[in-house]
Structures are given as structure tokens and as C-alpha cells.
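Every protein chain but one is kept in place in this view of the complex.
Entry: subunit A
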Amino acid sequence: MSEQPIFQVKHLYKQFGPGCDFCRDEQSQTLQGNYCPKCKTVYACNDINIELYEGEILGVVGESGSGKSTLVQCLYFDQQATSGQYLLARHKEGKKNVFEETDQQKRMIRNTILGMVYQNPYLGLKMNFSSISNIAEKLIAANHQNVEQMTTIGKNLLNKVNIAEYRMKECPKNFSGGMQQRVQIAKALSNNPPILLLDEVTTGLDLSVQANVLDLIKQIQRESKVSMIVVSHDLSVIKMLADRTIVMLNGKIVESGLTDQIMEDPQHPYTQQLVYSLL
């Protein structure tokens, strides 16, 4: 791992709702979890600070509604962050807050620097287009103009994720959930992005398929040294993949550290509860 982070997020806030004086002034005291009973605002991400280093896998763990998915959606620009700083080493040498960039710039960053695998493949794939076209979509967006090259890249990636060549021209809607996730992973990797965001990639898959997908992610990380943020509510997934882990509760980071350290010596009561439930 290098010393300079390739990715930094500082004081990220994401709220759904207008907020009111009641919840703004005494946020921590008056909110019910991350919800203001007066103005019905949800504070999905509340002062999130994270760093990611080259080749590192950062796990984000927490219960449903803790703000994990909203966090990665903000990082992938699917959601607009309310405020915060987002610096990418590959974009203007990490000197420009990416949240303040134009929509075109954000789209360019999505297509060249970031890759995303959604929990729901319907969000990440065009189900009526062939698998290889789904991969080509990202390549075309990154200004590839040569069909043969795109086809070769697509075939290689689909091979890598164990999709048989004779099924490459089939639409992902005809595939099983595990295969759809693998096509998503191939699509996310198509432009060799330095950062991959994985949002609950194994949720809803049976155990053997889960194991396949996790092995695949591990293998990709080993081969391409891509940095990853892995979001999961399943601590065993995080335990298997992540070098470092942050634990989220009610939109806040309650604990962070090396994964082994968090597993062996959890400090926060919620983390303790989470770790003991695993055992």
C-alpha cells in the first residue's frame, strides 16, 4: 500500500429532508436514531470521514438503514451529497472537490475512475442488452470507438468472471442472480478503474454462489490491485475481504480500524453486539 490515499472523503453529509432548527441545533440529542421526529428529515450520512489507499479493501458494515448504501451512492454520484469534500488522487491530483464538479465531469469520473456493483443488478445492468454490450456501454462512455477492441475486452472480462463465451450475446435478464452479479463485476472492471465500489454484492445469493462471487472479488483484487469499498451487513463477508473496516450506525461511523482488530477487540457496544452475533 502507498502512503498517499487515492481517495479521501471529509465531512460528508447526506440528509433526506429539509432539516429544522430542532434537529440542526441539537442533532445528537434530539434525533431518534438518524431521524428527526419534528421535520421528518433522515440524516443518512452524518460527518463521514474515510480514506482509501491503493490496493486496499475497505469494509463498510452496519445494520439496515445505517447509511452504508447511501454512502457509496454518494461516492458514485447516484445521490447528491448534501455537503462534504470528495478528493480523488486520479482527478486533478486530488486538489478539487469532486462533489463540486459539473455533471459531465462526474460522468467522466464514473466512467474512468470508478466502478460500481449494485446490490440489485437491475440498477447496474441494461437487462435488454446483451452481456457484452453491457460491458461495451462503459467502454463507449469512455470514448472507445473500435468494435473489435471492445469485443475483445468484453470477452476477456466475461471469461474472467466465468461467463461462458456462448452466452455473451445473451441478455442478463436470462441469467441467474449470481451470473448477473458477475456480469456487473465485469462491467465495473471494464475501464480498469482504480476504485471499485461494491454494494451488498452477495445479498440474496445462495451460499455456494456467494462463495464464488467472493472468491472472484478476492482474485480480482489480487491480480489487478484495485482498491475497493465493500459494503455489507454481513460481517463474515467483511471478515473475508476487508483489510480495514468502518462500522456505521444511524448514519455515523461508530468504529473504524483494521478488520482483525475490530473482530477480535470490538470497542463500541454496537460493534460488540455485531461481532458476538457472528460467533
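Simple rule for what comes next: a contact is a pair of C-beta atoms (placed from the backbone, for glycine too) under 8 Å apart; a residue touches a chain by one contact, two chains touch by 3 or more; residues count from 1.
The rule is short, and it goes like this: contacts and distances are computed from a predicted model.
Colleague: Missing chain, UniProt name, options "ABC transporter", "Selenide, water dikinase", "Alpha-D-ribose 1-methylphosphonate 5-phosphate C-P lyase" or "Hydrogenase 2 operon protein HybA": which is it?
Modeller: "Alpha-D-ribose 1-methylphosphonate 5-phosphate C-P lyase"
Colleague: Using the document's definition of touch, tell me which of A:51, A:78 or A:137 contacts the absent chain.
Modeller: Candidates A:51, A:78 or A:137; residue touching the omitted chain: A:137.
Colleague: In the whole complex, not just what's shown, which of A:4, A:80 or A:146 touches the removed chain?
Modeller: A:146
Colleague: Check each of A:92, A:107, A:173 or A:222 against the chain that is not shown and name the one that touches it.
Modeller: Missing-chain contact among the listed residues: A:107.
Colleague: Using the touch rule from the top, list residues of subunit A that touch the missing partner.
Modeller: 103-104, 107, 126, 129-130, 132-133, 136-137, 140-141, 145-148, 150-151, 169
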